[in-house]
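Have a look at the structure below, then the notes.
Only one protein chain is missing; all other protein chains are in place.
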Amino acid sequence: MASQQQDAGTGAYLIRGAAILGGAPEDLLIRGGIIAGRGHNLPADGATVIEAAGLVALPGMVDIHTHLREPGREDAETVETGTRAAALGGYTAVHAMANSTPVADTAGVVEQVLTLGRTAGWVDVRPVGAVTVGLAGEQLAELGAMADSRARVRVFSDDGICVHDPVLMRRALEYVKAFDGVVAQHAQEPRLTAGAQMNEGEVSAVLGLTGWPAVAEESIIARDVLLAQHVGSRLHVCHVSTAGSVEIIRWAKSRGVNVTAEVTPHHLWLTDELARSYDPVYKVNPPLRTDADVQALRAALADGTIDVVGTDHAPHPSEHKECEWAQAAMGMTGLETALSVVQHTMIETGLMGWADFARVTSTAPAAIGRVEDQGRPLDAGEPANVTLVDPAARWTVDPSKMATMGRNSPFAGRELPGKVVATFFKGHPTVLDGKLNTPYRWLPETPAAAGTAAAGSN
Amino acid sequence: MRHLLSTEDLGRSNAIRILDTAEEMAAVGEREVKKLPTLRGRTVVNLFFEDSTRTRISFEAAAKRLSADVINFAAKGSSVSKGESLKDTAQTLSAMGADAVVIRHWASGAPHRLAATDWIDAAVINAGDGTHEHPTQALLDAFTMRRHWSRLAGTPSTGADLTGMRVAIAGDVLHSRVARSNVWLLRTLGAEVTLVAPPTLLPIGVEKWPCSVSYDLDETLARGVDAMMMLRVQGERMNASFFPTTREYSRRWGFDDNRLRALDSLGLKDTIIMHPGPMNRGLEISSAAADSPRSTVLAQVRNGVSIRMAALYLLLSGDNREPAHHANSTPSIPAETTSAHVTKESH
Partner (left out) sequence: MTSVPEAPVPAKVVLTRVVLNQADIDRALTRIAHEILESNKGSQDLVLLGIPRRGYPLAVRLAAKIAAADPTVDPAAIVGQLDVTMFRDDLSHQAMRPPYPTQLPRTGIDNKVVVLIDDVLYSGRTIRAALDAIIDLGRPRIVRLAVLIDRGHRELPIRADHVGKNLPTSSSEKVRVRLAETDTVDGEPVNEVVIEATA
């Protein structure tokens, strides 16, 4: 399988014998940006053949929760480096959270992020709009303008900060109904978590680190699901981290509340015991919890109480992690390890199969974000956003070799299963042979984008 | 023993070894020439990110009595003002040839990071990190208790532990590194510990600690106590609603004159009163209690120098070089061996 420059005009690929969603092996023909054929013994007809026996074909992954840091924190990550990491991780779309500098609370900033994403060309960057101006929690941002902008924002979040004022949260939930938007809440009662460093529990008591009690997350979720029910809105809960939160969401769904929930890969595996080393690579918000929480989250992802996996990819420059715990920034990288961690914690434990994996990493997040051309079935006629995975591969995590600028991976040094072999974005291979290939070139739409790209299929 | 970071993972034989060595160091303090040449040519750096004249002077005295060179580094860089990073400061000191770094820091875990990363080569002694641990304080407290306990039993202190001693620790346990270090060390030495505090000043998870917990100081005294340790309480905690007023705190959990008298009327004639200092006279401890013959506050300060001499000696002597360079040497004594004395033939 050669890394090829995109053939202008044809760009055809025949994926031969991949297990479609982990099921029976079939061929997939990708041409003209769509899946041109699916079946057995498809003729190559000049297409580049990719022998995929033993590989699994999945719909391109969609991350509902990523931090690309640009504009403003380019010392931590840029849209270019972050989306490269996403493509290598098997993603074809990412929702870029709004806590940049300036905050993405206007049409101007979200359009800027959209353009950066298109210029980079590795994945579909869907900017998330802030709920409140400057993330200050006082005044609604111009949600409608962002929805109408070229960025077509549908997901709104103050992530990093909780929309803690109940009246403001109610208004936001009501307002976004006008354009089929959804508020994605970072559930963290601020007064209960003042100065918090890690999960409040037996470990924090011994380590002398201020605790972040589970009730600070659960009480906000409880309030928000009741609000969503009362005003008849959609609600999305970011990075659920406790068993108690799971129970509240399960209860809410049983009462018909239109709530979706997300879990990060690291919360499916890691516990607060890791903080005993005081290594800030394990410092994250919401914090790592106990093993009982990890088991509850896995069960919830398997049974659908939690709808999606979101990486909450949060790169930080090394000086913000090579210091005392209390000084360190919170966050872990995740785009390039997500697939492997989910495979390890959910598939290899028998809790899920690859079809479920496709649901939680592609179909469901695309639906939440209203991304129409992602998360589609791998059938003829559908857009060719496809990820090829080798489940039998084993690799050791080395942050210095990753595409993300962030070296803060909690899995550094661990051996993980599963490797992305190829990623097709709109029919163009952004990743081939497990390595970056070339980005997709969007057709020029606006004067700003014109002249930066060669012609390519849309 | 490469570092002294906590008492939680300090095994019994190492703990007793430190206490016994401190007995010999204390003897040096009583001689005319209060100095030993043992750490001559070694450099000890006091790296203090938190103000503490008393602890720093104690470590400085300890190092100097062992003829070590002392460098004092009052580092700026609090949670409010970011100064030079811990990593850069440590590497600068290491480049200046520090053999040991005594670090006091406002962030829990800072000494652990120094010891775990490759920023420095030196031995690390934790002189107090955030609300986590203060191992030399617990050791000097245990040393003080042991001398008292052995004297009551009529036996020598050397080699003894604290089996059977009932110790009560009262105060702001939630924010106290002294409380934590003491709980682990006293458990290791066989004492029975009771923590006394209002529920707001006890951490979630304290039920799992190797001690009892009580909200009632008077009841704890009535059940019998051999050492009563009062912890410093910050009056400002009432502004974060940990207790309503300092008056109410003192009345319920302060060692006031009533409780001092209670020790007599309960027949607890040998019970000592301890405090790590500095004291808030009138808040957690009354002046009469602080100045009574039962009070060991000054002895604790004296013993602090001996304990710190012992810690410096035990960390800085011994062969810490790579094994490859010294094929014939016996390795540094591991955690739980009982025989401490190696016979070597260089007479």
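Chains here go by letter, A and B, matching the order in which they are written, and residues are numbered from 1 within each.
Keep this in mind: contacts are C-beta pairs under 8 Å (C-beta built on N, C-alpha and C of every residue); 3 or more make two chains touch, one makes a residue touch a chain.
None of the values given here were measured: they were computed from a predicted structure.
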item	value
Chains on display which the left-out chain touches in the complete complex	B
Sole contact to the chain not displayed, among B:117, B:158, B:200 or B:287	B:158
Contact with the hidden chain (one of B:36, B:213, B:266 or B:288)	B:36
Per the touch definition above, residue among B:21, B:250 or B:306 touching the missing chain	B:21
Contacts of subunit B with the absent chain, listed as residue ranges	1, 17, 20-21, 23-24, 27, 31-33, 35-38, 66, 158, 313-314, 316-320, 326, 329-333, 340-347
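Basically, only the chains that are shown with their structure count from here on.
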item	value
Whole-Å separation of chain centres (CA-atom averages), subunit A against subunit B	47
Residues of subunit A defined as touching subunit B within the complex	200-209, 211, 213, 277-279, 319, 322-327
Subunit A-touching residues of subunit B, taken from the complex the two chains share	8, 79, 82, 85-87, 105-110, 112-113, 116-117, 129-133, 177, 180, 203-206, 208-209
